[in-house]
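Yeah, one chain of the complex is gone here, protein chain that is, but the others are all in their spots.
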Amino acid sequence: MNRSLVVGLAITLLVAAMALLSFVWTPYDATAIDIPAKLLGPTAAHWLGTDHFGRDILSMIMVGSRNSIAVALVAVGIGAGIGIPLGLLAAMRGGWLDEMLMRLQDLVFAFPALITAIMITAISGPGAFNAIVAIGIFNIPVFARVARGAALSVWSRQFILAARALGKSESRIITDHVLPNITDLLTVQITIQFALGILAEAGLSYLGLGAPPPDPSWGRMLFEAQTMIGLAPHMALFPGLAIVVTVLGLNLLGDGLRDVLDPKR
Amino acid sequence: MPLMSFYILKRLAIGLATLLVASIVVFTVLEILPGDPARLMLGLGASEDAVAALRDQMGLNQPLIMRYLSWAGHLLMGDFGRSYTYAVPVKELIAERIAVSFPLASMALLLSTAIAIPVGLFAAARRGRTADLGIMSVTQLGLAIPNFWFALLLVYVFAVSLRLLPAGGFPGWSAGIGPALKALLLPAIALALPQAAILSRVTRSALIETLSEDYIRTARAKGLSRAAVLFHHALRNAMIPVLTILGLQFSFLLAGTIIIENVFYLPGLGRLIFQAITQRDLIVVESVIMVLVAAIILINLIVDLAYALVDPRLDGPR
Partner (left out) sequence: MIFRTLGTSARKYALFALTALLLSAMNAFAARSDLTLAMVLEPPHLDPTAGAAAAIDEIVYANIFEGLTRIGPDGAVKPALAASWEVSADEKTYVFHLQQGVRFHDGAAFDADDVKFSLDRARAPESTNAQKGLFTAIDEVEVMDPSTVRVSLKYPSGDFLYNMGWGDAVIVGRTSAAGNKEKPIGTGPFKFQNWAKGSQIVLAGNPDYWGEKPALDRATFRFIPDPAAATAALLAGDVQAFPSFPAPEAVPQFQADPRFEVVIGTTEGETILAENNARPPFDNPKVREAIAHAIDRKAVIDGAMFGFGTPIGSFFPPHHPAYVDLTGERKYDPELARKLLTEAGYPKGFRTTLKLPPPTYARRGGEIVAAQLRAVGIEADIIPVEWAQWLDQVFKGKDYDLTIVAHTEPNDLNIFARDDYYFNYRNPAFKALIAQIEATSDDAKRKALYQRAQGILSDDAPVAFLLQFPKLGIWDAKLQGLWKNYPIQANDLTAVKWTD
């Protein structure tokens, strides 16, 4: 049994369970303001303490997890679903199709991602949907590039040349020879992009461009914690740890999957 | 090498075309941003005729196409126009901000590369052993840490608790190299470590990938030492994914320091554009984006050329 896979799966399931649990139960109402109870450190009543409005941080982290997971999941789905086929197509066909697709990619790619995301939200207002669109758009060329680069590096190898010489169809070559040989690289990339998706959502929320209050989001919790870092460091510590644990779990899961899927082992 | 110079020319032409399309996209998109820059500048108590007078002075009443042509034309001649809000040439603003962002991005990239490449090599050489597993666990953690949260922790430890380094702000290069670098140190570390985690993982997996290739096995079979194989054959061939990530990272660092610049309140390009967007200083937003787009295109061009250098196979017919 692969250790990364087990640990990663355990953490990911735990986070998912926490997100699901938050729909039916949290220790406190995550949006309930209780000013007299503000800025309490971790206690028996509030395990992770309270924020500057006296809200329970554990409850906020639980509810906030839904937002993070949903945004990252959809954004990476968009990126991989569109980007990988485009990249493979470009590598395989070459010629004008490759040229055109790559030029289009260049264009998207030439725009600084975060700044474009900020522009998108400046036009249509902050919100989870805009965050998804902003992160998703920039995942497309990333996946396309990596898929194309990886496909090209196997394209000139002996066994593919042999398969081509035998007259195998392009789609067969892709599914039989190219994909299996680049799955590990793509898995690493999906891992990275998912991590980045959670991180990017947190970043946008931190800048005030994610889902608006009162729904808690991890990034905004960190933003609010920043000015109180000397006063209540627990406000910064726990939402950050939530991000780290979630991303870590997903990454370990990805690594484990890669090791299991890799045919060369 | 005629093939090579043709390749370079082609890439250059493509870069320029991208720049042109980008300029059109940027200009049109920004025009639909809601918010009137003239009103924003005059504020709450401003009368209608004062706003109208200012709009006229700013040339906001001309048709879109005329404004694009005039903007693009001036841009071509190196004239970026004047900031609506700061009332100074945009070129000066950008130059001032690049003097913060470029050193910061370079520091972060150097730091990250200096850590990541040796770590990646070492881990690949020790593949599967304790050292490799240890390193991979640490980088795993590095991948999971948001750089701005890491920055907050650094601020808490080094600025709030120990009071060793400033928590934010930038004294300017005129204050001397020492204080300026000191102000950039925490932000550079915050940026570099998560990047280093990514880069070392990519380096390692690319190396391991090439190490399992036939020709490497052949080289090993011919009696070449493990280290010689690693450095002479594997590293060179593993450079493609590493270069891809490096290029991505530099582009990211140049424009993407925006969050870190916010945490540390550094007057860099990212903050400039963030402020300019919220203040509807369109001419600044447009110009900064074009500068960044040009920089990214240039970086991609360099990465492409580097591909061709390390892997001559890409240059030939496919």
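When the chains are written out, they are named A and B in that same order, and each has its own residue count from 1.
Convention: contacts are C-beta pairs under 8 Å (C-beta built on N, C-alpha and C of every residue); 3 or more make two chains touch, one makes a residue touch a chain.
Everything numeric here is computed off the predicted structure, so don't read it as measured data.
Visitor: Specify the residue from the set B:73, B:134 or B:169 that touches the hidden chain.
Guide: Considering the complete complex, B:169 is the one touching the chain left out.
Visitor: Among A:13, A:45, A:100 or A:231, which residue is in contact with the omitted chain in the full complex?
Guide: A:231
Visitor: Who touches the missing chain here, B:14, B:75, B:121 or B:155?
Guide: The one listed residue touching the chain not shown is B:155.
Visitor: Would you mind spotting which of B:50, B:133, B:157 or B:219 touches the chain that isn't drawn?
Guide: Touches the omitted chain: B:50.
Visitor: Name, in rising order, the residues on subunit A that touch the hidden chain in the full complex.
Guide: Looking at subunit A, the ones touching the missing chain are residues 31-33, 35, 38, 52-53, 122, 125-126, 208, 212-214, 226-231.
Visitor: Write the list of subunit B residues that the hidden chain touches.
Guide: 33-37, 39-47, 49-50, 53-54, 57, 85-88, 92-93, 96-97, 155, 159-160, 163, 166-172, 174, 262-265, 267, 271-272, 277-280
What we mean here is this: only the chains that are shown with their structure count from here on.
Visitor: Rounded to the nearest whole Å, what is the centre-to-centre distance of subunit A and subunit B, using the mean of the C-alpha atoms as each centre?
Guide: 20
Visitor: Taking the complex as given, what residues does subunit A use to touch subunit B?
Guide: 94, 103, 106-107, 109-115, 118-119, 122-123, 142, 145-146, 149-150, 152-153, 155-156, 158, 184-185, 188, 192, 195, 199, 202-203, 206-207, 222, 225-226, 229-230, 233, 236, 240, 243-248, 251-252, 255, 264
Visitor: Given the complex with subunit A, which residues does subunit B contribute to the contact?
Guide: On the subunit B side, the touching residues are 14, 17-19, 21-22, 25, 29-30, 32-34, 140-141, 143-149, 152-153, 155-156, 160, 198, 201-202, 205, 209, 212, 214, 240-241, 244, 248, 251-252, 254-256, 258-259, 262-263, 270, 273-274, 277-278, 285, 289, 292-293, 296-297, 300, 311, 313-314, 318.
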